[in-house]
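All protein chains of the complex are present and in place, except for one that has been dropped.
Order as written gives the chain letters A and B; numbering starts at 1 within each chain.
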Amino acid sequence: MTEPHTPKPFRRPFRRPFRRRTLGLMVAASCALSVLPNLALAQGRKPPLTMAIGIEPLTLDAGRVSGGADYMFFGNVFEGIYSHDIDGKLVPGLAEKATVSADGLTYDVTLRANAKFHNGDPVTAEDIRFSWERGVDPKIRNPRANVILNNITDVEIVDPLHVKIKLKKPDASFLDNSDQYWYIVPKTYIAQVGDEEFARKPVGTGPFKFVEFKVRSHLKLEGFEQHWGRVPAVSEVTMKIVPEEQTRLAQLQTGEVDIAAGITPVIAPTLKRLASVKIASVPTFENIAIGINAAYSSNPDLKKPEVRQALNLAVDREALLKTVMLGYATLSGPPCAQGVEGCTKGNVPGPYAYDPKKAREMLKAANFDFSKPLRYVALAPGRAPQSKEIGEAVAGMLSKVGIKSEMSVLDYGAWLAMYGAKVKDPNVDLFFSTLTDYNPDPSGRITRLFRTGGVFSWFNDPAIDEKLDRINNFVSVDERRAFLNGLWTDLHTQAPQIILWSTTTIYGMSKKIDWEPSHNVSWPLLWNVKKTV
Amino acid sequence: MSNLTLSGRERWHRMSRRVRFPWPQGFRPGFGGSLALLFCAVMILAAVAGPALAPFDANESDFAAIMLPPAWLTDGLWEHPLGTDQLGRDVLSRLIVGTQIAMIVAIATSVVAGVIGVTLGLIAGYLGGWADAVISRIVDAFLALPFILMALAFISALGTGVGNILLVLIMTNWAPYARLVRSEVVSIKRRDFVVLAQMAGVSRTRIILRHILPNAANSILVLAVLDVGRAVILESSLSFLGLGIQPPDVSWGLMLADGRAYISIAWWLTVLPGIAIVATVLSFNAVGEKLRVWFDPRGNL
Partner (left out) sequence: MLLFMLKRLGQTLLTLLVLTFIIFTLARMTGDPTPLVMPSEATDEDRQFFREQYGLDRNLAAQYVIFLNNAAHGDFGVSFRFRTPAFDIVREAVGPTLSLAGSAMLLAILIGVPLGCAAAVRRGGRLDQFTSLFASLGQATPTFWVGLMLIVLLAIDFPIFPSSGYGTLAHYALPTLTLGFYASSSIARLTRANMVETLKSDFVYMERVLGLSGWSIVLKHALRNASLPIVTYLGLQFGLLLGGAVVTERVFAWPGIGQTIVDAILYRDYPVAQAAILTTAILFLTVNLAVDLIVMALDPRMRDA
């Protein structure tokens, strides 16, 4: 209909006197035009929304989701049977309710009668069954089938709005993970158009319909008026793909976009000073730590828990949080973010307190070899906030307790290859570590991080392994929570990492926008964005 | 008295008449050239003395003194004459220590790349035929790739670090030497003294080393000095792109890259390292130019 790229005259962003004058004009104009928004609402016309994002989805096929960037799209266009609310609490999604059997092997799910696909088809039990079949189909090659779908033995259709999901073994994470790992796709539509076309023109059930995607340019979505509950307050969304943060900022200042995503802590204070924009920040489940090569390092000292605890004591998290992160993070005691199952303040130990003297004593008591420098692999800037600065600052703090370090910095690709290598490099002692929980269930992440042989695991402890192996083997939520409490405490004490914090997602937005971003996720869920015209 | 009304240049001339610096015969660097030479000497000195000259440890962060402006501005402290960076590190110390990396990388690059390029150029030029064809095509291929691109690919292949940066700069900088030397050799080898030596049965290696190489030496030296400047820029560009020198080593390009995010609140983090780069490259280029004029007053080089 309209071109998304109508060039707008460039407006001067900073000049004070001008702004004051324009502000006055704007106030006058908005008084005069204050009737208009109501008029627009009365006619049912909603304003369009533009936003600038730094990363872009790499697939539109719900059976091939591969990572965080894809959720820019899937989080807004697709849904599972369960979902999470703005505060990150588990709530029903396409299901009206679900009950689990006493043995934890059967989930009895009743679907919402008013849930519809974007093409108008109702969501039925057939679609639920088909979505499972497609998700485990070897032809589709769903790289994440292992998370929950491979554990399903059957999806039994009771009636059009009622299914029984049978599991091989109990899985307490099932409902949490059904939000991100089991998107419901339309059976009839895919049967009509085929898998290829479905990946090009996806049809989901989420608050937004897919309109158009151009690689490296933009993603366009349209509000879905027939959504069962989360009907968007904007007519359409154009997500412009702008990799450079400074450019996203400039576009926000000139009014080219309403929201800029992916703002780093360094930029936030500058943004706060600008009169035309505001920022919103929400906690996420992205965990930042300095990994310790406890299991495979050629430096045997790292096998000792006292040494790893001492490393934790040697780092001044408060100072780092204040200076390097400018306050935009939440310190962690165990390797989990506040709000993850079993990880709530008071129930788990707090962050290690900064105590260089005690650290030095513990190291000496453990016969730590101070002559051997610790080899630290940092992550180059761009992927995780302040990744390189964190490395530099931590190296400086370690040197204050007498630990020498040798730092090398790898770009994201090389770092990931090192981090997730099949055979872990014995010449690495410390490394930047980040892994995200997509929802309050931590089982997948910590199994990969701490289970012996896990893809990102540099740790080996039979007692922890034993616990991780039965982490999902619970029926009662409360029982599991207590179990996780214990596990978090163990991990805090074992200190497989220098545990730092969970990050904060920061959005810059125009004053016209009223939006509380959903907590705990690092991608924007846009159904609750309001924009005044 | 009258001295005060004279321009710097005139004053320099008067002074130089009184005090004659023992330049080699025919070498007239002039005011600018002498300044450039002096600056190059200071840079090399800073590179050798390095950390000993720096008032602070270049990597020591002071979280109580973050982003202090240079001393002459309000809030600045004379303790940190050029201010501090985002981790509270002393900018002056980092600039001084950065000199070391810049000089080592640049000088080593031009020497090693020079040796490789000169050797291949001599072989191609003197032997001709297949050897020439093969070497020339490889040289062309290397010159056809924008060198920053090639450096990027090499770095992501080899990883960062001073050693690898050196390797990459050598890989990307040898080709111009080879091309220059080849063309020099092609013209020198037709000259009488070479032909005579060949007729007298002098061995190939001897002819190349004793008769041809000395005649090409001047152009090689000029290219090498100019190459130092180029290597400084290349290293800083790579470090700026995040693919060059990595902490705890300090590089001017790295300082610029890190300071970039703070450009609107702490200009000194980007302006000062830039000035260091420009001054260094300017000086080495000026010295190269003066050498060129000295060796080749008619300007055929």
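Simple rule for what comes next: a contact is a pair of C-beta atoms (placed from the backbone, for glycine too) under 8 Å apart; a residue touches a chain by one contact, two chains touch by 3 or more.
In this text, all values refer to a predicted model and were calculated from it rather than measured experimentally.
Colleague: Pick from A:113, A:191 or A:215: which residue touches the chain that isn't shown?
Modeller: A:215
Colleague: Which listed residue (A:247, A:330, A:344 or A:399) would be found touching the missing chain in the intact complex?
Modeller: Result: among the candidates, A:247 touches the missing chain.
Colleague: Just name the one of B:35, B:112, B:127 or B:148 that touches the chain not displayed here.
Modeller: The missing chain is touched by B:148.
Colleague: Of the listed residues B:93, B:160, B:173 or B:236, which contacts the missing chain in the full complex?
Modeller: Of these options, the touching residue for the absent chain is B:236.
Colleague: If the missing chain were put back, which residues of subunit A would it touch?
Modeller: Considering the whole complex, subunit A reaches the absent chain at 5, 7-10, 12-15, 58-59, 65-67, 141, 143-144, 146-147, 215-216, 242-244, 246-247, 250-251, 254, 411-414, 416-417, 420, 435, 444, 448, 455-456.
Colleague: To test your reading of the contact rule: which positions on subunit B touch the chain that is missing from view?
Modeller: Against the missing chain, subunit B presents residues 137-138, 140-142, 144-150, 152-154, 156-158, 229, 233, 236-237, 240-241, 253, 256, 260, 263-264, 267, 270-271, 274, 277-278, 281-282, 285-286, 299.
Basically, only the chains that are shown with their structure count from here on.
Colleague: Indicate the whole-number Å distance between the mean C-alpha point of subunit A and the mean C-alpha point of subunit B.
Modeller: 46
Colleague: Which bits of subunit B are touching subunit A when the two form their complex?
Modeller: 59-61, 63, 66, 86-88, 156, 159-161, 242-243, 246-248, 258, 261-262, 264-265
Colleague: What does subunit A use to touch subunit B in their complex?
Modeller: That would be residues 264, 266-267, 270, 316, 319, 322-324, 378, 380-382, 388-389, 391-393, 395-396, 406-411, 413-414 of subunit A.
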